[in-house]
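Note that one protein chain is taken out, while the other chains of the complex remain in position.
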Amino acid sequence: MASSQSMERSGGLQFPSLKTVLAVITGVMMLVDLYFIFMVAPTDAVLGHVQRVFYFHVPIAIMSFLAFFVVFIASLMYLFKRSPKWDAFAHASAEVGVIFVTLALITGIIWARPIWNTWWTWEPRLTTTLILWLIYVAYLMVRSYAPTQSKGAIYAAVVGIIGFVDVPIVYYSVVWWRSIHPSPVVGPFAKSDSLDGTMALILLYSFITFVFFFAYMVMERMELRTTEEALGRIRFALRRRGE
Amino acid sequence: MLDLILLSTHLPSSNLPYLFAAFAVSWVILFGYLFYVNRRQHELRKEISRLQTILDQTPEE
Partner (left out) sequence: MNGLLGPMMVIVWKDLLLELRSKDIVVSIVVFGLLVVVVFNFALNNIPGRSEELAPGILWAAFAFSAILAMNRAFVRDQEQGGLEGLLISPVSRDAIFLGKALTSLIFMLLVEAVLLPVYAVMLDFSALSWYLILTIFLGTLGFAVVGTLFSAMAVQTRSREIMLPVLFFPVLLPVIIAAVEASARAVGGETFIGLGRWLPLIGVFDAIFLVICPWVFSFVVEE
């Protein structure tokens, strides 16, 4: 089942599986990322060291939105092609996506407290992230509460599509709402958009690291799903033998 | 004036616990998930090989 196992048995040239390669690359990239964040990145003049959370929070948040886009495409492909691979891809991306959104929200909250002196503010990015989280959760719920696996796949695909179309509308409605009800959040970096060169580069690198991390996690999850399906097939075969 | 008031409530050094918390939570959640996936993978594989031996032993239809 695991390609690395069969490779060893064949006794020939051992190629590590793509998954292992990805894991190693990701691990190394992450270590380098941490080095950059803590050793290379300049300390923010106003906010101090806590600003370094930014190098995790922003890439994670952007990745979670990207993940939702991936779920959207995979959902469309599944509805048209009906291949289980697309369903597995959508499912895995959504589950890892939830992890990322949850993390984005948590780091966002931890970031907000020292910077803005409040745990939460209903500003467009945070609010849209929260809605994204709710839609992902609904996606996963609909999958597990559906009457059958295949119906669950279809329902989830529908949620993946509807949700993705909805997210920009949510974002703009909150932007417009906030322009009328301005946030009481004050202070420097309330917008937090001024970046110097080194910071921007490290941010970019961190983002790429998290893209790899995401890809690796999705691969792991998809492999788990393959195993789950194999178990299902064996159980089914046993039941039939028993009759 | 406002900047000064804000600076005094946001002394850089006092915020280190938040920095630690953010990174700690990130690691816990990311690795926790990977650990969970891997553990389930192992459990399921054990179950599959167990059932496979039973399947191999029961007579064919």
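Letters A and B name the chains as they come in the text, with residue numbers starting at 1 for each one.
As a convention for this text, a contact is a pair of C-beta atoms (placed from the backbone, for glycine too) under 8 Å apart; a residue touches a chain by one contact, two chains touch by 3 or more.
Just so it is clear, the structure is predicted and the values come from calculations on it, not from any experiment.
Displayed chains that the missing chain touches over the full complex: A (touch as defined at the top).
Here one chain is not drawn; of A:M77, A:V137 or A:M199, the residue touching it is A:V137.
Contact with the chain not shown here comes from a single listed residue; of A:T43, A:S83, A:Q149 or A:S173, that residue is A:S173. Panel shows chain A; residues 79, 131, 134-135, 137-138, 141-142, 145-147, 151, 154-155, 157-159, 161-163, 165-166, 169-170, 172-174, 176-177, 180 of it touch the chain omitted from the view.
What we mean here is this: only the chains that are shown with their structure count from here on.
Averaged C-alpha coordinates put the centre of chain A at 13 Å from the centre of chain B. Chain A contributes residues 1, 43-44, 46-50, 52-53, 56-57, 60, 96, 99, 102-103, 106-107, 110-111, 113-115, 117, 186-188, 213, 217, 220-221, 223-224, 227-228, 230-231, 234-235, 237-238, 240-242 to its touches with chain B in the complex.
Across the interface of their complex, chain A is touched by residues 2-3, 6-7, 9-16, 18-19, 21-23, 25-26, 29-30, 33-34, 37-38, 40-41, 44-45, 47-48, 51-52, 54-55, 58, 60-61 of chain B.
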